[in-house]
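What follows is a single structure, written as structure tokens, with notes after it.
Removed from the display is one protein chain of the complex; every other protein chain stays in position.
Read from first to last, the chains carry the letters A, B and C; within each, the first residue is number 1.
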């Protein structure tokens, strides 16, 4: 396992909420991050689908990892937009984020979320967001 | 407790992920919803702040409840935008959503998220999103 | 006319595209900006309604003025989200933007767009966006 992926896995492991959700960092390289969330009953909404909040969590975190891969570890998510496309179900949720633009202090990333159903992946959400370096943004200051 | 709030609390109680997060529906009326998430250690990210995914979950769900209060229970969140403004900490996260426009099939809502710290509320995120009726949108169809 | 409004009017007058559209800065104060676009035939789309691009222009510019009123004149719009709510028609388009959060380098603003029809205002779009200081963001660097 390369160094960046190992480092990323350590960061994810230090996030109690990510452990609660059960997320795994399954790929992490310069400009790209993939987060996989095995689907369990506790992640559902009232109709047995994966809760939108889980999809949002995965998008938020995948965008941040992708941005952090080019800006460094001291980053925050400034914000993002998400469109839900199809119901999320199956055995796992896979969020793949990639940097489409970066400067010294800011990265704009896109993320697609897929649900793995019967060995097939279905696109279930699409997102675009901005990651900022801490200290160059005020997002981390009260 | 009025009927709408009671109904909303039943819906929330039937969402396993909302139970996992520990969210409570603290206010629910025509066009408005307030979701409160008591802050616990399991909701944190690596720096001891509330994870952005928790804020996103609260926004997603508060928007959906607000939209559902005018469109009826068969709704899905089509999508939303969130801007993180300040780090979320303190004893509770409070998401307040309100409908700013609605038609027969669609409601556009805004949501503000506050963190309760020392008896004070700090605005920590702001969102705008669209809720659609199931069957009039395709968001629930594979 | 106060100094801030006068200054704002000078900035708007120095934007060739704003002159092409025919926009006027009708109110400008700390944290708030109102832009009015008299509706003419040249601003329409194929069905006689005001083109969405005109609404977007008004949102973009009103957000930037609102952000600039607290951050200073050297600002750029980092990005924004817009939801179209009702068709825009009538005699004028009025975009009202307000800062909902600001730090030293960033302001998050909301904007509502109204169309004036028969002496009444109809909400026709709602937006949320981020304004950044030039030099603290990279948005102005190639």
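We take it that contacts are C-beta pairs under 8 Å (C-beta built on N, C-alpha and C of every residue); 3 or more make two chains touch, one makes a residue touch a chain.
This is a predicted model, so every value here is computed, not measured.
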Touch list for the missing chain, restricted to displayed chains, reads A, B, C
Answer key for A:15, A:44, A:64 or A:81 versus the chain not shown reads A:81
Among C:36, C:64 or C:102, contact with the omitted chain is made only by C:64
Had the left-out chain been drawn, it would touch chain C at residues 11, 14-21, 41-46, 51-54, 56-61, 64, 76-87, 122, 139-142
Contacts from chain B to the absent chain lie at residues 78-79, 81, 103-106, 130, 136-139, 141
Note that chain A touches the absent chain at residues 81, 83, 85-86, 100-101, 108, 110, 123, 126-128, 130
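Here is the rule we use: only the chains that are shown with their structure count from here on.
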Given that chain B and chain C share one sequence, their CA atoms superpose after a rotation (degrees, nearest 5) of 180
Greatest centre-to-centre gap (Cα means) from chain B is with chain C
Comparing which residue numbers chain A and chain C contribute to their contact, where sharing over half means same and under half means different, the two sides are same
Whole-angstrom distance, CA centroid of chain A to CA centroid of chain B, is 20
Rounded to the nearest Å, the gap between Cα centres of chain A and chain C is 32
Residues of chain A that touch two or more other chains sit at 78-79, 81, 139, 141
